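A single protein chain has been omitted; all remaining protein chains appear in their positions.
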Amino acid sequence: MNSIILQLAAKYLKILFLLFALIALIRGHNYPGGGFIGGLLAALYIVYDSLAFTSQQIEKKLRIHPEQYIGAGLLCALLSFIPGIYSGSSLMKGVWLSLDIPVIGVTKLGTPLLFDIGVFLTVMGVTLLFLFTLSTKR
Amino acid sequence: MEILLSALTGLLYAGGVYLILRRSILKFIIGIIFMSNATNLLVFLSAGIVPGQPAFVGDAPSDTELMADPLPQALVLTAIVIGFGIAVFTLALKYKFFKATSTDDLDQLTNTDA
Partner (left out) sequence: MIETGLPILLPFVLIIALLFSRSAVYSKWIGILGGSLNMVVAIYLFSQLRQHDVLVMQMGGWAAPYGITLAVDYLSALMLLVTALIVLVIAIYASRFIGDKPGYSKFHIFFFSLIMGVNGAFITGDVFNFYVWLEVILLSSFVLITMGAKIEQLEGGIKYMTLNLIASLLFLAGIGLLYGKTGTLNMAHLARILNFDQQSILMNTSAMMFFVALGIKAAVFPLFFWLPASYHTPNITVTSLFAGLLTKVGVYALIRFFTLFFVQDVDFWHNLLLIMAGLTMVIGGMAATIYFETRRILSYHIISQIGYMIMGLGIYTPLAIAGAIFFMIHNIIAKINAFLVMGIVSKIKGTFYLKNIGGLYKERPFIAILFIIPAFALAGIPPLSGFFGKFILIKAGIEDKHYIVTAVAVLTSLLTLYSMIKIWNEAFLKKQPEATHLPPKVKLGISEVLPSVLLALASILLGLLAAPFFELTLSAANQLMDSDVYIEAVLKRIE
């Protein structure tokens, strides 16, 4: 599609998509949302771009190949196991860290968040890979 | 509500079975997607429905009878994700097969049998 309105809108709207994805990711521990939904929304941010332009153009524009997103996501998931292993009890055990950050207040950071970020990146990478593979004429 | 959803499950299974008996590969794949959704509903219904209550979050009622069972929800989420992956793969496979042979007819698939 070659519509100037869509292309112009894509520039600004995609920031909104990405923001929404991040919010879904962060609130996911206790409320609806989470890494999977966040990842899909983040992929939507690029899907929207590829509607405005073509997916080949977008694939060229991406600095990081989708496969590396998957790799990074799996790596995050792996890293989230390490505190649990280090504490010696069990694999995938949640370990929490309480931080007092000014403005936001007391925030609890834990391995589940890291795992969720891993899911986020993996889902995003996988969705993009689907998109690019299915839309290019190979 | 449960009766309605059970009927829907049955309907989806019926539609799925009908579609996977068709000769077209695409209809077959749609049938599989129908059946996978029916199965997801079945798993979701396995613990019964508690309307309007989350699993443990927030001010959940102290009586466990009134609380939704979290496990089927988790199972269904997993199953949906798996179904998503499989649907994409089957569609890609079908696309590639169609490109190579330009046939959508399951009856043409006899080359690897004998």
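Per-chain residue numbering starts at 1, and chain names A and B are given in the order in which the chains are listed.
By our rule, a residue touches a chain if its C-beta (ideal position, glycine included) is under 8 Å from a C-beta of that chain, and two chains touch if they have at least 3 such contacts.
A quick note: this is a predicted structure, and the numbers were derived from the prediction, not measured.
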item	value
Contact with the hidden chain (one of B:L5, B:V43 or B:M67)	B:V43
Candidate in contact with the missing chain, chosen from A:L75, A:L97 or A:L134	A:L75
Hidden partner chain, residues of subunit A it touches	67-68, 70-71, 74-75, 78, 81, 84-85, 88-94
Absent chain, residues of subunit B that touch it	20, 25, 28, 32, 35-36, 39-40, 42-43, 45-47, 71-72, 75, 78-79, 82, 85-86, 89-90, 93-94, 96-97, 100-101, 109, 111-113
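Definition applied: only the chains that are shown with their structure count from here on.
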item	value
Intercentroid distance (Cα basis), subunit B paired with subunit A, Å	25
Parts of subunit B lying in touch with subunit A, wherever the complex brings them together	57, 77, 81, 85, 88, 91-92, 95
Subunit A to subunit B touching residues, read off their complex	30-31, 36, 126, 130, 133-134
